[in-house]
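One structure coming up, written as structure tokens, with questions to follow.
The other protein chains are all here in position, but one chain of the complex has been omitted.
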């Protein structure tokens, strides 16, 4: 059982709160013999790091990751995995706990305050404690390890919708994702989103978004029906991200609207003698098993619940209160969810990759 | 690990293929002391049973469930659970395996034929074998047990969309669901769907759909962050249903389009002295934990991939072939997915209900 | 979580009671492409079957196993596994429930009657219900599947002690195990045990025993430290067998009595260029990982608690009672534990074999 763990052969356990001394992840099951540098992991944390533009929270965290176990340090500064658990730690440095004193006994609408109190009878109110999106730093670190596991697999994500403003998929250019503060693959949407989000931000409001994550180079045959389907495990991990309210694979909810003729991807033998799908409505998964086509998943993030407008709520003593959430927050938490979604997809794939091939058998035969 | 199992304290393992002698489920972790009759389980199987209208497959199966273990038979014909695993078996009776001979070596587009062959190198092609939606009979039987576990919880489902035809939510009436062959909660949509689906059926085509499942009376406090969130586990189980391509909780993808002011559910103390949510955009779950409001989930089912129109594909020997799927099939498999979705929701909730309360401690103290 | 399941990649779930209609096992994770006949499984059940000599219970059960799923039947009567769950069922035929009416409310000393009642508040008293050693038939069937998984691995067991009468290990001859009703590897102990057990049996008494199970041909490298050590998982499964009170690996408790010089197995390169252990005190496992030497485990079985001598106990209403257990029972339940121990060892090894190599990756590459 796994309140704070996920995966089976590639198994990640995260720990830590928003305002504790540190947070981290233990990655268990990483195959031995993989060489990497700290920078290979840090690069993903930097992508998720707060304070990088005016559209995300102004909390300042360096989010420097430490590797405490599971590797043999090499003379060139790199590390080689040994097959033992990799403990990753990120220290919290910029905690302004005083921001939260007022809400220690009040339930912020849309947050987990009420439900944590109901469930546990005690709650670390400082920055949302364990329910803070800060926990996703640990996921991103673990995702960095997951990426090492699968040679030839590329995992990328992009923001495809903010509020009702969607990208034009005809403009999709992966190279553009790094050129704007939104991870937008469509350069033409950038000024639209900038103007829209500036308005949201200045109003002390927030808005939802949709993220798309894609894995290319995934071998056919990953996933284990009936209850360890690849799409099921991807859905589970994406839904576990803070504020996510919907997940779809391939054409997703769009599949409900079309006919069997339109939806089912036809096949032909390719010129290279390999099976070829003529389309990818399935998002790379049939019967819970990867087809070899790109894995495509999308998830919807609700608007940040922390807003400056006064809202009706109650407190722990059962009194009606009106709350305005102070503290530093993201006007659109969906932006920073892009690297988190990538990490979750990487972890899900790494887990099924190892289930299929075993943790160490392959290594031994090389 | 659990290729064919799900749940932790309420744990279900299913087995069986479309054209084997039988299929079934082992339900492990059901608390002792629950009294039920065979009819209490059979009623849900009857709801899912094929051949009940022209809009579903004409395969005829009685789907009679047997209870092989885990209960003490009582003199009045009822049974009482003992806390040991409950083995449920449904025998297959109407198997027309000859329908499938032709496709033994051909990959039907949209089906799991290709991926099973890639993964396993062998495939029970008869009716899709393990990948057949027939496996969901076992889920529905297990769901019948799950419903016994939680006193006061009501779990219901309805079809809310076929193709682009959506119900009018203002007309929602749960009492109507049993009055039409679609599990439609809106009586006005019924003639529209009838006409539309008749066209689809006669054309040998198929179409997708959206199902909504709702659980009322769920106590606040179920669900275990961070990686055993209630919404995560619901999403996982709904996505595991055959042909499901998307899942959402509460307002789901709609949450991406609105602001924090619109989305976060405000609270007030109710006249009964209990906390009251003024809306339920969250679908009854905050921070992965139930709020006490109704749990609301929707899932999108792709159109049945078995259609009479000839489609391009390949065979196991790597030759291009054109396939027209024969056999008996559902023009809209989404209809029969309603009781399956209910069962999955029931199982997810029963599991978290027991995690919270323990398997037997409560019983002992009564 | 797994009240009634064990294993991870080779995962077995058993169900059924002593006096229900049937019992069985679902074997999940068996690799595809393995060909076997019903006889390949039945042979192990026949070995465990009651009523085969005067030294075991006179209950008569054919214990015929049925395979309900997970295989493609072949024209020659054999079956090939498909990678989907294999459902094995054994129907109960010789149930004399009336034997047990008297003890429905009395707690037999040494049995699980009291603890089941305390835990569950209800108990299937007929033949001990789920706590009956009859459940081990399902284990033995599953073990038959497990043996198919590992080519070149031989798993055998023998009885090495009854009461204080131990075999002479110098006489060990595996070929003798099938030549006597005790699975004794030492033909000289047979008349001793016969005379001793005849006395026990006629006195309506019972006695304990020790079983040794050995796996040869196990590749080096199986087992996953720190908490999925091969010896740990073997100990867990052997301890799960009814009436087992102790487990040891290699020289076991004997290791406590000797020095490091005596205990640690030295190594040399063999003439075949392979590493060679000069002894096997470790029982084939170092640091939780197999060495390539034979895996050797022993377990102690307590005397059958069902005896004809009157014993002091209480009943469910809290009254003192004196009980004499009727019904048919084994004077030395350790005898029939031999095939059960073999099955548990086979399952533990199959699980780790697949963890190491993956469920299907190897198959695909052939």
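Labels A, B and C are assigned to the chains in the order they are written; within every chain, residues are numbered from 1.
Going forward, a contact is a pair of C-beta atoms (placed from the backbone, for glycine too) under 8 Å apart; a residue touches a chain by one contact, two chains touch by 3 or more.
No experiment lies behind these values; they were computed from the predicted model shown.
One of A:48, A:108, A:123 or A:357 touches the chain omitted from the figure, and that residue is A:123. The chain omitted from view is touched by exactly one of A:2, A:52 or A:280, namely A:2. Contact with the undisplayed chain is limited, among C:187, C:246 or C:294, to C:246. Screening C:119, C:156 or C:326 for touch with the missing chain picks out C:119. The chain not displayed touches subunit A at residues 1-5, 8-9, 11, 13-17, 20-24, 26, 28-29, 32-33, 66, 68-70, 72, 80-87, 89, 118-124, 129-130, 360, 363-364, 366.
The omitted chain makes contact with subunit B at the following residues, 1, 8-9, 84, 221, 224-225, 354-362, 364. Mapped onto subunit C, the footprint of the missing chain covers residues 1-6, 8-9, 14, 107, 109-112, 114-116, 118-119, 130-131, 135, 161-164, 200, 205-210, 220-221, 223-229, 231-233, 235-237, 239-240, 245-269, 273, 275, 278, 281-283, 285-292, 300-307, 309, 311-314, 318-320, 334, 355-356.
Methods note: only the chains that are shown with their structure count from here on.
Taken together, the touching pairs cover every possible pairing of the chains. Subunit A and subunit B have centres, each the mean of its CA atoms, that are 27 Å apart. Counting partner chains per residue, subunit A has residues 1, 8-9, 221, 224-225, 355-356 touching two or more of them.
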